[in-house]
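What you see is the complex with one protein chain gone and the rest in place.
Labels for the chains are A, B, C and D, by order of writing; each one numbers its residues from 1.
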Amino acid sequence: MHLILFLVFAGFCLGGAINLLIQSHPINSALSLIVVMVSLAVLYLLLGAEFLAAAQVIVYAGAIMVLFTFVVMLLNAGREARTMGSRAARSIGFPAVVAILAVIATVILHAQSLGVARLSDGLTNVPGQTNIELLSTVLFTKLLLPFEVTSVLILIAILGAVALARHDDTDPQGSAERTDK
Amino acid sequence: MNEINQSILTLILLVPLAGAVLVALVPDRFKLPNWIALLTALGTFGLTLHLPAHFSFAADAPRFQFEITRLWIEKPTIFYHVGVDGLSLWLVVLVGLLAPVGVVASWNAIQARRKLFYALFLVQQTAMFGVFISLDLMVYYGFWELSLVPMAILIAMYGRKDGPKAALKFFLFTFIPSAPLLVAILWLYAKTGSFDFATLRFWVASGALPAGALFWVALAFLFAFAVKVPVFPLHGWVADTFSEAPVALAMVVAGKLGLYSMLRFHIGLFPVQARAVAPVLIGLAVIGILYGACLALVQRDFWRLMAYAALSHLSLITLGIYGLTLTGWEGAVYQILNHGVVDGALFLLLGLLYDRYATSQINAYGGLAAKLPRTTTFFVIGSLAMIGLPMLNGFVGEFLILLGTFTGVSKGWAIAATLGVILGAAYMLWLVQRLFYGPESALAASKPPQDLRLGQLAVLWPLTALMLVMGVAPMLWLPTIETGARPPQLRTPNILPLVLPQSASPTSLNGEGQR
Amino acid sequence: MSSYFAQEVPLSWYLLLSAALFSLGVVGFLIKRNLITVFMSIELMLNGVNLSFVTFAQQWHAVKGQIFVFFVMMVAAAEAAVGLAIIIAVFRARATLAVDRIDLMKL
Amino acid sequence: MTILQFFLWSLLKVAVVTVVMLLGVAYTVLLERKLVGRIQNRWGPSRVGPFGLLQPLVDGAKSFLKEDIIPTGVYRPLYLLAPILALGCALISIGVVPFGAPNIGPGPLDLFEIANVNVGLLVILGVTSIGVYGIALAGWSSNNKYSLLGALRSSAQLVSYELALGLSLVGVVLRAGSLNLRVIVEQQATNGMLSWNLFGGMQFVAFFIYLMAAYAETNRSPFDLPEAESELTGGYHTEYSSMKFAMFFMAEYGNMITVGCVATLLFLGGWTNPFGNLFGTSNNILVRALFPLFWFVLKVFSFLFLYVWVRGTLPRFRYDQLMNYGWRWLMPLAILNIVATSLWLAYR
Partner (left out) sequence: MNPVPDIFRILPEVILTLTGVAVMLLDAALPPHWARRPLGWVAAIGTTLALWGSLGQLSLPEGTGFSGTIETSAFTVFFHVLICGVVLVALLLSLDTLPEDSHHQGEFYALMVFGAVGMCLLTGAVELLLVFIALEISSIATYVLAGYRKDTARGPEAAIKYFLLGSFATAFLLYGVALIFGATGTTQIYEIARLVPTAQNHSLILAGLGLMLVGILFKVSAAPFHVWTPDVYEGSPTPVVALMSTAPKAAAFALLLRVVYEMLPTLRSVWQPLLWVVAVLSMTVGNLAALRQQNVKRMLAYSSIAHAGYLLAAFAGLGNTGIAAASFYAAAYAAMNVGIFAVVTLVSGYDEKLPLIDDFRGLIYRSPLLGSLLIFFLVSLVGIPFTGGFFGKFYSFSAAVGGGAIWLAIIGLLNSGLAAAYYLRLALVAAQQPDAQKPVVPAHRVGIAVGAALLLAVAATLVLGIVPGDVLHAAEAAAYTLQAPSTETSAPANAVDLKMMMP
């Protein structure tokens, strides 16, 4: 069962990723990416990360990719030219990618004592504790500072997005409309 | 007096710097920058005269005098360590002497942006003093590099036609070789933990350092210095720099720094290695003498002629240095002084001509002798001194060098070098003839005659007198030089202990006191 | 519940999948010619990395790996906001999203 | 229970729930038409069947039988995908909604919920957020400026209000300490209505925000800008007809029901008795199974009623008003609510 699910959704992932590369229209690429993300959410579930699975759907598929499609629609960019990248990218990039993949794959295949995936109750050893409880416990004790700091990150992102995307010459009335971009 | 001895070198360094700051601050009016620069230069010269006046010749006197040692940076250990010995003593004075000459030479030549000119000129002075008195390799390197910057900027800003290009050439030619120099210094530090001259000398002599690496280190030192001198194949920058640089800088740029550094930091630090490469340098030097002289013969531009003449003369001095004889060394150091004095005078005069007639094409001149008698006289005296006429200073230096080469190296080289000296006479006299005699040229006729003025005379008279004095009484200078060339404990004649055959045991090379 | 999912999958498979996704992202970054899809390729790379984190979290029973992914998501969201704003600004300035035409300054 | 049994049971539950849901959708439409009719002092549909009760069937038949027009300029794959996506997302989220009491059924089987997920609330939010694509893609692939504008408005609106919606739920989650919908409901079960999050849980502000955001999320009046006929001739589904149009229609009402379910679960005590144990508990298995179902449906129904009531009463907002309202009022309010709730929980 686990195996089947894994194979199916891994297939979706890879298919989506490859489709992202093949498709020439941004919107199709975006949809392929959404497929990848949703399939990944299932894989997370298989790995016992149920909170992440939900977050993956909500944050990635539901928010980030919506922004992407939104921008694609807004700019109506059309198909992309098929130039297959610059010569530099072809001659250096692809061998490099192949090399990276080969190295990492070799490393992974030679890695010792890798376990097997289990749909456990979210890594927790305490009975009754859910994945999300464990996660939040660690998050708010050990990793409090990174969590707090993230607020600065979000603040910057909002500040920057507004500063960049806002038309300078419009009235303040219209600005709220674009805050969400 | 002792207190002055303690701080005189620091003063010599700081006074021009202070002058530079002052020049930068005052308004550019009433020739204020000129006056401040002149006063500073004269003051510094006065300070430098303190050195020979108080130099101790006592048998037990330390080799380096007026020494100051202060910790500057703890790690890596860099000391502000300065001092002079017989080698550097007169060079410091020479730099001091040429400073007012330079100011006078620029008095009218530099009209715009005087503040910057004089400020940088004075900074350049500091850098040169620093090179001659530093005994810590890092401090030395610092001043060595520092000397490039004002020079390059001055050439670029106040040069004649192609200033920037020449400046760039000059800078790169002299800056890039200092890269291996720095690496070599760093390597020495990594191995020994010291930048101090004496300590390093001890280390090198002790044989504790790997000989193979040491050879390359010595070569790196030599390379940097050879470019600066310049030695024959590395002279690419010299002609352009001479023909572009303002007069005040042309007279200080060539020779001294590199030659002194060879003596002090190449032969002085790496006697064995220097000995190994000496034959090559002798060969190059002789080639340089002849090559420079030949090229000087065919130049049509007097700046370029002077440049190749300088190449020829400096090669002669290099020959004296790498002959590795005491006579040769004395001659070399003496000749450095001569070269400074004579070139100073000649450049000053040529600069005046150039300012007046705005060309350096030799064939445009002619027949100036009747209109500018004083100029002509001084120029002729200078030329004769340069050629090496007996009774004038050039003779003494050249003679000592040739003698050293003849006795200490080989007769063949000496003869070849003599040939170069003869060629030198040819191009200089021909230059004089073309510039000042013969039919009056259109150019000479086009301008009303204006001979030397008081300020210029005030500079030229002492210089000329100096040529004469140095020619007839070299004994005023030579003992001092000898103490530097040969440490006081060993008054044995001829070949220096430093250049003992390699078979000698390492301990006998230790520092100063042996055999 | 877990009894239904008795058959197990080696974690290395997940890791290989993650490496593959990451590499595909890199390839996309190199070949895609539209700013938005290039950006999507980067998101793909991040997703590949996330899968690695979750897998290793399972391997070590260390929840830190999962938290890392959570943070990556947040960062990705922030990046998306800023990146898309920049893309909009580019479009306004240049009226194109083609990578090959964003070439005023040669790379 | 073997894996096969599990499958079969699940399949059965899915089938039943889907059918009920679709029926619910159909009759919600009827309910709306009737109610709006009454509000406007007319009868509404009343010809087909008694009181017009068969009207939804006729509507359905009409949709099926109409000609299915696909305009030439559309981007076909996405044009076809969009309604499926919309309807699919609307239906999926019901999968994690517990609509009846737990522990009734054979063995470990949960009869009144398709899947009990620990992060049920997040699943609903996630699925809802995916639903945006249906609308966005529909508008975009139609290749029509009205559609595109409608879709852009809609996705902007959905993304904006999703934030407020999500934040409004945080207070509830804080109180329950879980994202499991059953746990959240159980936590409100103790004293009937008094322990509902809406009243006893002091989450009335959150409920208000949720209500507002819910209207916006479902594109319902007064926030039905994406399909504002007067401006956009129908918005994102302008180019759709026949069955595909019906799918959007059903998706909208399906979403309404889901939203109603969530409101019920989170604020109104879910399937529990509003009167608590006032009337005692029965041991009859049927009573125990059906009464919660009744309460649940009743609560959802009241919520739907509210929807229609508002639609019949309020005029449509302007777009900038909508955005300002969402970002400048609801969001800060939601954040304040979170802060207040956590303080209250901490110092209670």
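Simple rule for what comes next: contacts are C-beta pairs under 8 Å (C-beta built on N, C-alpha and C of every residue); 3 or more make two chains touch, one makes a residue touch a chain.
Note that this is a predicted model, so its numbers are computed, not measured.
Within the full complex, the chain left out of the display is in contact with A, B, C. For the chain missing from the display, the contacting residue among B:Val21, B:Ala61 or B:Val183 is B:Val183, taking the whole complex into account. Although one chain is not displayed, its contacts with chain C can still be listed: residues 15, 22, 25, 29, 35, 38-39, 42, 45-46, 48-49, 52-53, 55-56, 59-60, 62, 64-65, 67-68, 71-72, 75, 78-79, 82-83, 85-87, 89-90, 92-94, 102, 104-107. Those residues of chain B that touch the chain absent from the view are 72-76, 113, 116, 138, 141-143, 145-146, 148-149, 152-153, 156-157, 163-164, 167-168, 171-172, 175-180, 182-183, 186-187, 189-194, 199, 202-203, 206, 208, 511.
Of the residues in chain A, those that touch the hidden partner chain are 103-104, 106-108, 110-113, 141-146, 149-150, 152-153, 155-157, 159-164, 166, 168, 172.
By our rule, only the chains that are shown with their structure count from here on.
Annotation: 5 Å between the Cα-based centres of chain A and chain C. Centroids of chain B and chain C (each the mean of its C-alpha atoms) stand 66 Å apart. Counting only residues that touch two or more partner chains, chain D has 3. Annotation for chain C: residues touching 2 or more other chains are 4. Residues of chain C that touch chain A in their complex: 1-2, 4-17, 19-28, 30-34, 36-37, 39-41, 43-44, 47, 50-51, 54-55, 57-59, 61-64, 66-67, 69-71, 73-82, 84-89, 91, 97-98, 100.
Residues of chain A touching chain D in their complex: 1, 27-28, 31, 34, 38, 41, 50-51, 53-55, 57-58, 61-63, 66-67, 69-70, 73-74, 130-132, 173-174, 176-177, 179-180. Remark: chain D residues 3, 75, 77-78, 117-119, 122-123, 125-130, 132-133, 136-137, 139-140, 148, 151-152, 155-156, 158-160, 162, 166, 178-180, 319-320, 323-324, 327-328 touch chain A in the complex.
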